[in-house]
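With one protein chain held back, the other chains of the complex are shown just where they sit.
The letters A and B name the chains in turn, as written, and every chain counts its residues from 1.
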Amino acid sequence: MTDAPNATFLLAGAALFALGLRGIFAGVTPLRQIIAVNVMGNGVFLVFITLAARVAGGRPDPVPQAMVLTGIVVAVCATGLALTLAVRHRQEQNERSGTSPP
Amino acid sequence: MSARWIMVLLPMLPLVAAIGAFAFPRAARSIGSATSLALVPLAGILASMVWRGGELAQFVGGWAAPLGIQLRADGVAVLLLLMVSVVGMLISIYARGYFGPSRASAAGSEARHFWPLWLFLLASLNVLFLSRDAFNLYVALELNGLSAVALVALAGGRAALGSALRYLFVSLTGSLLYLLGVALLYGGYGTVDLVLLAERTTSEPHSWVALALMTGGLMMKSALFPAHFWLPPAHSSAPAPVSAALSALVVKAGFYVLLRLWFEVFGGVVSFEAAQLMGFLGAAAVLWGSLQALIQERLKLLVAYSTVAQLGYLFLLFPLAIGSSQQGMLWTGGLMFLLSHAAAKAAMFLAAGSIQRAAGHDRIRDLDGITHALPVSAFTIGLAGISLVGLPPSAGFIGKWLLLGSSLEQDQWWWVVVILGGSLLAAAYMIRLLSHAFTRTRDTKALHPISWGMEWSAFALALLSFGLGFAASAPARLLENVVLGGSGP
Partner (left out) sequence: MIRRTIGWLPSALAFGVLSWALLDLPANPPGLADAALRSLERSGVANPVTAVLLNYRGYDTLLEVAVLLLAIVAVWSLQPISTSSVAEPAAPILSSLLRSLLPLLLLTSGYLLWIGAFAPGGAFQGGALLGGAIVLMLLGGLFRRRLWQRLALLQASLWVGLAVFIGVGMGVMFGGGRFLEYPNGHAGNLILLIETAALLSISVTLGALFFGGRPSLDGEPPPEANP
């Protein structure tokens, strides 16, 4: 079993993940879904980082840290694409209806 | 040319070409076509090396696992690489015509963006099929997903953008579910290398949840019922070559990773019941997809739902392989089915694209007389349909036959019902489609010209799915030493 400080972070990561997942499925607006994806991703990254901190005595494990770095960059790229896509979609919707959508 | 070089060139060549196509848009079409052509001999040579010498491995950077990442080519990987390169090449030939200079105005912009994105997609698939590292697979899956989304959105317009956005969210959610599973695996066993994990995983809560997470995520990416909802809209609004690539190649990537996970990494963890559950979801996909295909008004949607149904068959591999002793026959059947579906589905989408381009619409009811205008495309659909339904001597038939044999051998007769029922439904929607196409109307409506390359590349794919049945012994030989599961290679 993991010790207390690590357990807190792991649970926090799980909570962020669950919240983000809910946000995506709730699907209120694309922006909220994009934020939810980021929250979910951060939950996963938090879990990875906590795994890095578990090493008994000595320096933390660099491998999960590197994975998180990679993951963050990928998340930023995906967010950039998602935002542009959402904006473009909204533009098309406005053009079609002539008014802003509900 | 050594195996070492080929295993590097297969992913790197398309990446370099993508840079080239982005930097020099006027040459994008040539760069893209040439690269996809070059991938075919590379994959072929690698396949022959594996045929003769067995599995090939390379540790990137000279660091052995678990610290480094390893690339491995076994029979399954090599067959899928061949599939990517051959189907990819034929789709590229089609795309030359589809996005070609004969099309006016805005398509010039579509063309210049298609080729770099398409090359990224090909690169991601080659990375994926060669990698045996769970985190590396995550990055490959993201590369794959983002390029697929961008390709779907290429057509512009509200429908395409909306379905691309939905696909993006599904893809990202799936990736994150998968990634959390990777975290659990690393946390539990200290490595993300699939081969090492296969030795280390034991049946514990964190490995069950990891399996569930990764399976859920990959199901979303490979559009297995009930996570299939993003597929039909994405298909129907994407350009034809993109739809072909999605159905034939992209969804197979997620399925492949699932195979590796279930039978290698989690071999000791998966239960008979869990496998049966996957099988039932597959059966639901077959039923639901086929019924939906039967009632579709539009050709592209019909083909899209057909994909949902056909993917269901692939998931029957899970319950059948778990307890099987006759693994060789089963894997041959499954892979034959996968390969033939890739070729047949790509053929159908490309031919549908030609028809839509020519007629200006893809409403099935109004396709009268298309046989006279585009005989090659109509025949392509028919030929591909034979493979999809599973009639002899197509490869689709061989695949279904071997799956049936395995179901009977293991007394899991209920899958027989599913396979036969699905084939009947497939026959039904194919007949419905073809009855509208093969009518006697001779009135020539105003049709747009279709390039020679477009029609014949689709036909070549259909011929491939049909003719692969004759060459079934070759893949079988490649797979006979593959035992997915147990102690692993």
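Some observations on this one:
Definition applied: a contact is a pair of C-beta atoms (placed from the backbone, for glycine too) under 8 Å apart; a residue touches a chain by one contact, two chains touch by 3 or more.
Being a predicted model, the structure only gives us computed values, none of them experimental.
Within chain B, the residues in touch with the undisplayed chain are 4-5, 7-8, 12, 15-16, 18-19, 22-23, 25, 58-63, 66-69, 108-109, 113, 116-117, 120, 123, 127, 135-136, 139-140, 142-143, 146-147, 149-150, 153-154, 180, 184, 186-191, 204-206, 208-210.
Remark: the residues of chain A touching the chain excluded from display are 1-3, 7, 10-11, 13-15, 17-19, 21-22, 25-26, 47, 51, 54-56, 58-63, 65-67, 69-70, 73-74, 76-78, 80-81, 83-85, 87-88, 91.
To be clear about the criterion, only the chains that are shown with their structure count from here on.
Chain A and chain B have Cα centroids separated by 28 Å. Residues 17, 20-21, 24, 30, 33, 37, 40-41, 43-44, 47-48, 51, 54, 63-64, 67, 70-71, 74, 77-78, 81-82, 85-86, 88-89, 92-93, 96 of chain A touch chain B in their complex. Listed in rising order, the residues of chain B touching chain A in the complex are 135, 139, 142, 146, 149-150, 153, 156-158, 161-162, 164-165, 168-169, 172-173, 176, 179-180, 183, 186-187.
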